[in-house]
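The complex is shown incomplete by one protein chain, all other protein chains being positioned as in the whole.
Let's turn to subunit A:
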Amino acid sequence: MSQLGLLLRYKLMMWSNIPKRRGRRGMPLFVYVLILAGIFAGISIPAYFLFIDTFRNYSSIIFNGVSLADIFVEISMIGIFILVLVTDTPSIALNIFMSDDVEFLLSLPISQPTIFVSKTIETMVQGGFPALFLIPILIAYATATEMSWYAIIFMFLMYILYFFILTAVSALIALGVSKVASRSGTQRFMIFTSLIVYVFAIILMNAVGSLNSNTTATANSFAHYVNTVNSPFLPSTWFLDAIKMQWQGILFLVVASGGLSILAYIVASNGILTGFSRMTGANKKTSHKKAYRIRGPIMAFVSKDIKLMRREPSILFLLIYPAIFPLIFFAGSIFSGHGGMIDAMIPAILMSVFVSSMYTVMATASLVSIEIKVGDFVNTLPVGKRTPLWSKAFVIMSSFAIVMIVTFAILSIIFGDAFFPMITVVFSAPILLILSFFGVYATIKWPNSIGGIRRPLNTTGSFVSMGIGFLGAVLAFSEGFYVSENQIISFLPAVLEFFVFFVAPVLVEIILAYITFKLLSKVDWTKPYKSEER
């Protein structure tokens, strides 16, 4: 077997060994494939039907000789280029130029280009997933513009060439990044960019949803960007020209993809070693006089957890979502012109409560994962076993409550009604505390086999956490809405309504708290994995 094949086989073996490493049986591979295929089909098929109408409508609208459908394809291509570039560049930097794995491979009699190609394939398999979602858009375009089957095959060949350009550019930028940035800085940047892309995708999906409803407005807004989007220097323009069988487009795409790939192959593969000899910043003598602040043991934990939370982008983003989602929702409702302000406020607040509840579990699980990653260290400190847990639950609960207060204060100013939003925060706080403790339990009960901070829970844990988060949100929203509105369903007797929307949720909340603490008392959070070491 060739060295490249051997390296890829060894990587595949490593991935398949991850569940076994923790002594657990993972799901069979075909189940993963089925789930992924299901997700892909679930998104692609509706997207195809949405875009086919869009492209049919847009293909007759022409600006400067270019149809709106073509412009839309170009914008999508530019979008996917930026999306994959910002997520893959730090990923390539970490996986190729700063990886311990590569450091080991370099000590073996394997050529640098082989290592480079195998690691690039590996990174693109992991990071290139978003590019698949352009496939239904391209098929919709092909169907709407009545392309022949061989033209569709040719279009996907061109798409592969487009991806070669993207990968080569990513690799070259990653080489530069590896020379100037530290590993931890690049890791933080990678998480930050992928989360930005996630928010961007949600905003985009929200915007795409309104495309068909207002064709003229969309057409006018696109008209301003025709010349920029259709610039002859952009690979997206070459791609569009190529799929229309224009020789300049095909030539540019072939030459650029070939040239850049060869350049990346030569420069980046020879540059692997430079990543390992990078500067990580000069050391300097520390001034000890003013730098230290002594706190009590509990406050020391709280302060430490706030710092760790603040510096972990994945947790930070979980905190930002409850503020972003309701505002996107709110803006969508207002701009669609349907309903009044109050109709916009209720879903916005509901959304924030749901997102906060579900992400409280995830954020706590991430923070506990950091502690688990550190291992035995905390056990050697003279503090009670529950101190680190209380600290984390308190930090996460307070942080989400603060985000909710700020978001709801903004919504209150807009709506001129502060009572409903603020009473919802009051009822959410105890739920968030229970959920954050549940997050601790979930991390121990259903840890991700890789032990990650971004995805601290396995599939079962994620589903259970989402379910519990959902239940928590229903309880908090129901209590808040009842106290604020007094009457929710007009035909229900007042006593029954009081019981259904207030007493029952409070009782469920108490039961949930009891079960959570009972479950927590049965597990040792400092020993999440069985150890057989001697």
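Quick notes on this one:
As a convention for this text, a contact is a pair of C-beta atoms (placed from the backbone, for glycine too) under 8 Å apart; a residue touches a chain by one contact, two chains touch by 3 or more; residues count from 1.
The definition used in the following text is that contacts and distances are computed from a predicted model.
A single chain of the complex does not appear, and UniProt lists its protein name as "ABC transporter ATP-binding protein", one of "ATP synthase subunit b", "Gas vesicle protein GvpL/GvpF", "ABC transporter ATP-binding protein" or "NADH-quinone oxidoreductase subunit J". Note that of A:V374, A:V406 or A:L496, the residue touching the chain absent from this view is A:V374. One of A:A300, A:A409, A:I423 or A:V500 touches the chain omitted from the figure, and that residue is A:A300. Residue in contact with the omitted chain (choice from A:L308, A:A323 or A:I405): A:L308.
Looking at subunit A, the residues touching the absent chain are 182-184, 187, 280-281, 283-286, 288-289, 291-297, 299-301, 303-304, 307-308, 311-312, 370, 373-377, 379-384, 531-534.
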